[in-house]
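Sharing a structure below in structure tokens format, with a few things to ask.
As you look at this complex, bear in mind that one protein chain is not there, while each of the others sits in place.
Now for chain A:
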Amino acid sequence: MAEPPSFRRHPHPFSIDLIRWLPSSTSSSDRLLAAAVHDPAAPSSSHLHLLPLHDPSSPLSSLPLPSRATSLRCSPSVLAAATSSGSLHLLPSSFDAAESAGVSVPGGAGFHVGPVRGLDCGGVGGEEWVTAGEDGRVHVVGGGGDGRVVARRLWDGKGMAGYEAARWASAAEFATGGAGCGMQWWDRRKGDAVVAQCKGVWGRGIVTGMVHSIDIHPSRKHICVVGGSSGTIFAWDLRWPQQPIPLSGLGLNGTAQPVSESEVWEVLFDNYTQSSDIISSASARILPVMMCSEDGILAVVEQDERPLELLAEPCAINSFDIDPQNPSDVVCALEWESIGVLTRGRDTMAEE
């Protein structure tokens, strides 16, 4: 009963920087997407758009941002966007531009200076946002109880480290990664400090690369999967923090043919692809991971397996998201001003 995978491109008149599925209320007919868009020709150049899946070319609503969005995440109720000028914007996930502007934390000395690349929802009650910026600062932003948001600074690296990604693992733990500083594991119970770190394992013989994206599977909170420079994807298991497991990368031992040789922009665990090794899936084997890259690859990477290439586009895939409610559907942001919607066969694993 496997339908062949289908792929559609929807052109837009501006750059799509980031794209996410919004949690939908009930049926699958009204599924919505959130996209961070940028139009260098327009005076107010950056916006958040709310798009219907059936026609992603016509936004339902639009909200201006002070600068280009650098990260975009959804929680069940909140859509959050951080920008290159260091601000954070929290909106109800079914935002309506007319009535709600949401709340925001302005960029600047009191928060972040410069791009905020790491953003994730989690923490206590699942309502705290961790932000990590290229300025080396890490904040936790949460409700102040009176409808306002309060940003609490956990760490100020004073520019000594530049963070590019952040992800919650549990209510008290989160992981960050950045340029040259590898991966860090933070524990809020231990004085908001880094309790473990690792340089990572990088392709093309470089000592340290740049981490672009981290994902942590909810069922295995001690394992991060990391995507970064030179087509590198590795897993970091906290139980063996000094032995990162290479999954893909140029010239990395222990990996199959690298799926990409350029920047891996985003990684996500792919619940849709069944691990080919079902018996040992409860073991230490890393679950399948989907990735997108600068050289236009969207693929599923598995430990000790040949990568499954889903798309090979002539332009970069800057961002993608797997529909959490229907993981066969994937949406991606293409460099050439378009949104791609990939539908994999409903019942079996998609084949080329």
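Here, contacts are C-beta pairs under 8 Å (C-beta built on N, C-alpha and C of every residue); 3 or more make two chains touch, one makes a residue touch a chain; residues count from 1.
Quick note on the criterion: contacts and distances are computed from a predicted model.
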{"item": "Chain left out of the displayed complex - its UniProt protein name, from \"Tetratricopeptide repeat protein 29\", \"ZYRO0B15246p\", \"Nuclear pore complex protein Nup85\" or \"Ras-related protein Rab\"", "value": "\"Nuclear pore complex protein Nup85\""}
{"item": "Contact residue for the chain not shown (choose from A:59, A:86, A:114 or A:246)", "value": "A:114"}
{"item": "Omitted-chain contact residue, chosen from A:90, A:316 or A:332", "value": "A:316"}
{"item": "Given A:210, A:245 or A:311, the one touching the chain that is not displayed", "value": "A:210"}
{"item": "Residues of chain A (touch criterion as defined above) contacting the omitted chain", "value": "11-15, 40-41, 84, 114-115, 134-136, 157-162, 164, 178-181, 206-208, 210, 229, 261-263, 294-295, 314-316, 335-338"}
